[in-house]
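With one protein chain held back, the other chains of the complex are shown just where they sit.
Note that the chains are named A and B in the order they appear, and that numbering of residues resets to 1 at the start of each chain.
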Amino acid sequence: MSHVLRTEGLNKRFGGIVVCDDVNLTIAGGEILGLIGPNGAGKTSLFNLISGVLRPDSGTIRLNGKAVNGEPLYRRARLGVARTWQHMLLFRSMTVMENMLVAPRHYPGESILRVTVGRAGVRSAERTARERAHAILDRMALDGTADMPVTDLPFGQQKLIGLARALMNDGPLLLLDEPMAGVEGAAYETMQRVVRQEAESGRAICVVEHNVSFIRDLCSRAVFMINGRILQDGPVEELISSTTLTELYFGA
Amino acid sequence: MLDPIILAQILWTGIATSSPYVLLTAGFALTLKVTGLWNFAQAGLMAIAFYTMFFSLNVLAWPVPVAIGVALVLTGAVALAMEVWGLQVLRARKSGNLTFFIFTLILSEFVIYVITLVFGTEPQTLFKSILSPVAIIGNIAVSDWDKLAVVTAAAGLAALWLFMTRTREGQFLVAVSDNAKLAELYGISAQRAYRVVAVVAALFIVAAMYLVGSHGGIVPNSPMELVLTAVIATLLGGIGRVFAAAAAAVVLALIQSFSILVIASRWQNLLLYGFLFAAILLFPRGVRLPRLRLAMRR
Partner (left out) sequence: MEYLGTIGILIAIYIILAASYNLVIGYGGLATVAHPIFFAIGAYVSGLLAIHTTLPPPVSVLVGSGCAMLASLLLAASALRVSGDYLLIASLGFQLGLLQLIKNLAFTGGPGGLGGIPATIVGPSRTPVYLAIAVVLAIATVFAIRALVRGPYGRAITAMRDEELAFSALGRNAMSMKLVIFAIGCGIAGIAGGIYTFYFQYISPDQFEVLQSAAILTMVVLGGMGTAFGPVVGAVLLLAIPQAITFLQLPPSIMAPMQGIIFTLLVLVFLFLRPAGILGDTGRRRRSAGLT
């Protein structure tokens, strides 16, 4: 089976602190992988290494077989690594739609040349992006919020916008950093449904989440990390029922 | 040309001349280290310190210790007031760096304009005569001013070092400069640390301005240039390393002094800025010692 993401012997340390210790991880298209472990286990750091926020000390990151180690953050996004953030990092002075519109893999408004000279092309690309944004918001029942400032939305909906913005990137890999933290009710249901739909459409998805029932409902496979190392990689039920891991998790 | 006595003379005079800059740089770099702020308002404080002493000595004809005392109180008070009613407000507002830059620079300019209005733009010195008695020690001319300057700078640095390493208050400063939020968790008040730094910097400024003002003429705009020298030394010494910055001030002065031997004097200022350019473009994190040696050998 071909893997969308494969990391080989990934290492990263900050001074004396090891955040990533020989991590070998694979995710296939259509799969939702749960990434669990106590705080400080290196889960977010692993996301940062994969998406390009951090450079690994050694090891390789492959996207669809191609090594992307040397690519900076923005180029990896263009290659198809989409991610969300634990603290959302929405563009606070912009509306929901504006947040969505800067997010496609290729954004014509980034180039001053195209904005000034190739206006027709920019306009049609904007139209396409706007349609795509409406479709995504529609799926989350948030289309009515398109022209509202993002900061006016309740927390759960802001979390959804974080996901919606990442979905503007139609790449093969999606990294979700604690999508459920602080989310409940209707937003919870929506989040679950949309993540599942994305996997069904063939995306490889990796979720960092402390909410065990969310992991159990969505993932078939999970990885348990501690001290930057992968301790166990296997079926979710096996990991969750393991007393050793539970003890490690709660630091008993 | 390379007479050892001449070289020794240049070395000594260079070190003496650099003394006030060392003090100013130490105060500036300490402020930067603890508060994270490039405090250009120190130029304003320098102006206040100098003109307070000038006014006390020449208009009111007070004795020197009183004049220095008044300058200490006034400069310290303005530094504290600026901290409490200015910087603290901006910090609470989570202001950006540019805001702090504008505030500190404009405040300095404001002080300088007011002083220009009161005292005019004529160069002024603290004493009628800036000639200082000279003694010949081992073939080298050493003036009283030289001795006073070197002793003051050395004592200032030593006191600062003892303060930072041996007193609780000083260690609190280090803790706050490392991580203000963490320090607060341990019950160390960052605000208190900032005030302490403001006062310490004011002390250094008064000492330095006494030296500068008893050695040459000062115009209201001179402090701007003094603070820029401190900026350059701090950049070269490496941000956050107070004593390295002070050392950089000495090295800069020495390089300028020795350069008389090889280049025309009008290029000397340019040399200073040449180092600044190099620091900005090549060593943005400060010149580490091995590199400095390399640079000097050339």
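Observations on the model:
Keep this in mind: contacts are C-beta pairs under 8 Å (C-beta built on N, C-alpha and C of every residue); 3 or more make two chains touch, one makes a residue touch a chain.
None of the values given here were measured: they were computed from a predicted structure.
Residue A:N169 is the one among A:T7, A:T26, A:S45 or A:N169 that touches the chain missing from this view. From the set A:L49, A:L63 or A:L90, the residue in touch with the chain omitted from the display is A:L90, counting the whole complex. The missing chain, though absent from the display, is touched by one residue of A:H3, A:R62, A:R78 or A:R221; that residue is A:R78. Seen across the whole complex, the unshown chain contacts chain A at 51-53, 72-75, 77-78, 83, 85, 89-94, 98-99, 101-110, 112, 115, 122, 126, 149, 151, 165-166, 168-169. Not every partner is drawn; the one left out touches chain B at residues 38, 89, 93-99, 101-103, 105-107, 109-110, 112-114, 116-117, 120-121, 224, 228, 231-232, 235, 266-267, 269-270, 272-274, 276-277, 279-281, 284-285.
Simple rule for what comes next: only the chains that are shown with their structure count from here on.
With centres defined as mean CA coordinates, chain B is found 50 Å away from chain A.
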